[in-house]
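Just one protein chain is left out here, and the rest sit where they should.
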Amino acid sequence: MSELTIVQAVNRGLTEAMRQDPDVLILGEDVGINGGVFRATEGLFKEFGADRVVDTPLSETGILGAAIGMALYGLKPIAEIQFLDFIYPAFDQIVSELAKFRYRSGGQYPCHVVVRAPYGGGIKGGLYHSQSTEAYFAHTAGLKVAIPSTPADAKGLLLTAIHDEDPVIFLEPKRIYRSVTGEVPDGDHRVPFGSARLVREGSNVTLVAYGAMVPAVTEAAETLANEGISAEVLDLRTLVPLDEAAVVRSVEKTGRAVLVHEAARFCGFGGELAAILAEKAFFSLKAPIARVTGYDTPFPYALEHVYLPNPEKIAHAARSTVRGG
Amino acid sequence: MSELTIVQAVNRGLTEAMRQDPDVLILGEDVGINGGVFRATEGLFKEFGADRVVDTPLSETGILGAAIGMALYGLKPIAEIQFLDFIYPAFDQIVSELAKFRYRSGGQYPCHVVVRAPYGGGIKGGLYHSQSTEAYFAHTAGLKVAIPSTPADAKGLLLTAIHDEDPVIFLEPKRIYRSVTGEVPDGDHRVPFGSARLVREGSNVTLVAYGAMVPAVTEAAETLANEGISAEVLDLRTLVPLDEAAVVRSVEKTGRAVLVHEAARFCGFGGELAAILAEKAFFSLKAPIARVTGYDTPFPYALEHVYLPNPEKIAHAARSTVRGG
Amino acid sequence: MTNGGTVAHSDADPAPEGDGFPRDRRLEAYRWMVTARVVDERALSLQRQGRIGFYAPLSGQEAAQVGAAYALRPEDWVFPAYRELAVALVRGVPLRSLFDQLVGNSADLSKGTQMPNHFAYRAQHFVSASSPIGTQITQAVGAAMAMQRRHDRAATITFFGDGATSSNDFHAGLNFAGVFRAPTVFFCQNNQWAISLPRERQTVSATLAEKAAAYGFPGVVVDGNDLEAVYRVVRAARLRAIAGEGPTLIEAQVYRFGPHSTSDDPRRYRTDSQVAEARQRDPILLLKERLLSEGLLDAASEQELWESVRAEAARAFEAAERAPPLDPHTLFDNVFATPTPRLAEERGEYDRLVREGLGKP
Partner (left out) sequence: MTNGGTVAHSDADPAPEGDGFPRDRRLEAYRWMVTARVVDERALSLQRQGRIGFYAPLSGQEAAQVGAAYALRPEDWVFPAYRELAVALVRGVPLRSLFDQLVGNSADLSKGTQMPNHFAYRAQHFVSASSPIGTQITQAVGAAMAMQRRHDRAATITFFGDGATSSNDFHAGLNFAGVFRAPTVFFCQNNQWAISLPRERQTVSATLAEKAAAYGFPGVVVDGNDLEAVYRVVRAARLRAIAGEGPTLIEAQVYRFGPHSTSDDPRRYRTDSQVAEARQRDPILLLKERLLSEGLLDAASEQELWESVRAEAARAFEAAERAPPLDPHTLFDNVFATPTPRLAEERGEYDRLVREGLGKP
């Protein structure tokens, strides 16, 4: 066990995987001598060399295309996209190729690439260093989507991703890269996909979140507890596969749901969660399902504090849901 | 009035707009002398010349980038993407640039491009000539999304799109390009954005659809009527702006909703509709909200009849919803 | 040997010695070219009869494809576009397998997931083709970088058209290959058309091959109607690649005789006389003349060859047509290695529908 930040845990996960398996390699912009702009790959270039920690030209198209080719040949490439906001030049390779290779070849060509990208707001990054567009990937059949919120999960989900057989979009909550610390098991620590984390038990309302919103939701639950409202908190950990059973079970118990993400609301992941609940937990629901999310605007710069969900907004929504406000 | 197919109505809409305004121009692959692979631009090259009906090199990145530059300068470009499946090389220009220009410049640079693309399955097109990924665009703040299902709406929504001040993703249901015909007003016919079409009144259940699913849903409603189930059918016409009021009003009346689209279910547009209903029509809901959609697989080739929603599946879901099955 | 799949023994393994096209395999190569032409004819007519849904003919490009394929070794990997049927044939993919794919039956190795022409044959290192233009180019570079890292003496080759030189992946792929000296052969079949767009309006450079200079490696133009010329340049490029000297861009100049695909009407954008002119340099004609003049072929054996190929193709297609259709449940396979709970649930939902008499296959 070591006490680590999230970004350190990512670094440990990468180191562990690269030591285990010579087929694991990293490619991306500034991942080598510079150690990544967030230092997630710090030290790896020195330990594993330029052949396994590959600084690429400035082309996400190239990074993903090359990673896919490597994966088809049998390597286990990890592609780092510097910010999720810059993944779009690679979108064609991701949705048309990576997601569909296994399917379209009838299973002849599995294509296992892990795409790591820091995502999310709260760092004063403006429109292009803040987005959470996990819904695009969750909607794309053939991709798995993992989003850790703790150091232990960051390492454990990352190692699971690297050992998976399918493509994984691995989104790292950069806002809490360094602000959240925690104990992380040494060695080959793995956290299974498709299993939500019960952060806090409760009986009046279920708060569902992932990534950087988990600390905000947890804080809201504490506030609510002081007011006599018992909130259950679920951290989804992976959006695909989704632990639907855990979400449904919790809402069957509490009868109320508040769905939280920082992405824009319209057609965001909260929509899927609401649809699942409105179908599968319908008869247990005691109140309208609430969403606390980013607004349907591009991500702002000066006003990001207005845009982002925060513990107050979440607690407020939970209160209204419980009190029927 | 003329009796037209959908693709003819699109062609009339384009012709009308280009005659009205010399700033309107079209660019895309094979749109010129070839008249478009679906013949949507037939005759336009001859009437308006190579300067206004521009055959481009094979680059969607270039098409969108150039269209955006033209729009910034004050022209009204219409970009044709040959199949929606091929829009991804332009995804960066669409989500990072087109959607955000007005916002990020504080309103200094509006950026009005209409992006036309045939979308959807049912034509034996396999993975890459069948997709419905409207949810990606609906989730992207700053884009409007229109999807006609009748010839009159095809022309009317297209003319509204061309005269709008914002970017519009205009998705054309290629499966019913020629199979659906109808009366289309001549001249400058416009259909407002954000106003759903009440296709059929009903009292037991609301069926919500758009594009090529509208005929399927309508057929299901007829089957249901014969069984004594009165289904209301709504055609959304635009996903952004969405006529939430119409959807909520209808479900407040019927108490039941079946949401239909051919895109994959997970995180699809049905999720947003369900979330809206589970929040705003909650107290009227008498049954779980059902979704009839494509499955969460890539779009298949040989098995597309298994994949796609059809009148039987829709009627079945509506029946279960009404009878509590 | 490389990753995973074993390369099936292939009669077509040329194990080329010397620089020229092996004399004793010319007739065999000719047979492949004829086979491709016969498949084209047959497939176009099958499509008209509604027995297959779509087809993209390669007529005019036989020498380019067969010549390139002969220059490869089994351990090389092919990253094709959608028009590389003749490459698949030479690699050893049985005609029957190709037809299984056109039909989308239960024997199709791609499980009927793809439109006709989008082949994938792992045993022959023939990577799954997709429709989006250009995407295979960067992938071929990545696979070549993997070969480098594994110290495998092999190369990748990627096939694409003149239109694809405008794609994002062309730029990224060639640039990466230059920077990483990837053992890749970029094989552009310039058939003069990207659907209706003529080559001159795709880009302004005098040749497509010269675009390689922007990425720091050589580009070569070759007469794509000349089997042996193609063989020589691809072989040289391959040797350069595996010697660690980096990639090569080859532009094989050909002409697309047929429509872009069965959905296309080329008379909208080009004249028959243009096509007739191009057909004077039909690669099959050119090779036939050579073989006749060298005495490797005579009128009778030539006639016989076409007939036997036609018969073989007819048999293979009929077998493919008779194969059982796909089990509808395969719809849910291969999305992931193991289905997610959501997919399992949807499969169950489908089963229920079938049980209730709906959506039957």
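Each chain carries a letter (A, B and C) given by its place in the written order, and its residues are counted from 1.
Following the convention adopted for this analysis, contacts are C-beta pairs under 8 Å (C-beta built on N, C-alpha and C of every residue); 3 or more make two chains touch, one makes a residue touch a chain.
Every value quoted in this text rests on a predicted model; they were computed, and no experiment measured them.
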- Item | Contacts of the hidden chain among displayed chains | A, B, C
- Task: Out of C:106, C:203 or C:263, point to the residue that touches the absent chain in the complete complex.
- Result: C:203
- Query: Looking at B:9, B:37, B:53 or B:70, which residue reaches the missing chain?
  - Reply: B:70
- Item | Residue among A:129, A:144 or A:237 touching the omitted chain | A:129
- Looking beyond the chains shown, say which of B:86, B:101 or B:295 touches the absent one. B:101
- Task: Could I get the residues of chain C that touch the absent chain, sorted low to high?
- Result: 166, 168, 170-172, 175, 178-179, 201-206, 210-211, 213-217
- Hidden partner chain, residues of chain A it touches: 29-30, 32-35, 37, 55, 57-59, 61-62, 85-86, 88-89, 124-129, 265-266, 295-298, 300-303, 305-307, 310, 312-313, 316
- In the complete complex, which positions of chain B touch the hidden chain? 25, 51-52, 54, 56-57, 59, 61-62, 64-75, 77, 89, 92-93, 96-97, 100-110, 141-142, 144, 164-166, 194, 240-242, 244-245
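As a working rule, only the chains that are shown with their structure count from here on.
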- Task: Quick one: point me to the chain whose Cα centre is farthest from that of chain B.
- Result: C
- Note on the structure: dist(centroid_CA(chain A), centroid_CA(chain C)) in Å evaluates to 39
- chain B and chain C: spacing of chain centres that average the CA atoms, whole Å: 35
- Task: Mark out which residues of chain C touch at least two other chains, giving numbers and ranges.
- Result: 108, 112-114, 118, 130, 132, 168, 335, 340, 342
- Could you check chain B for residues that touch two or more other chains and list them? 85, 88-89, 127-128, 266, 296-298
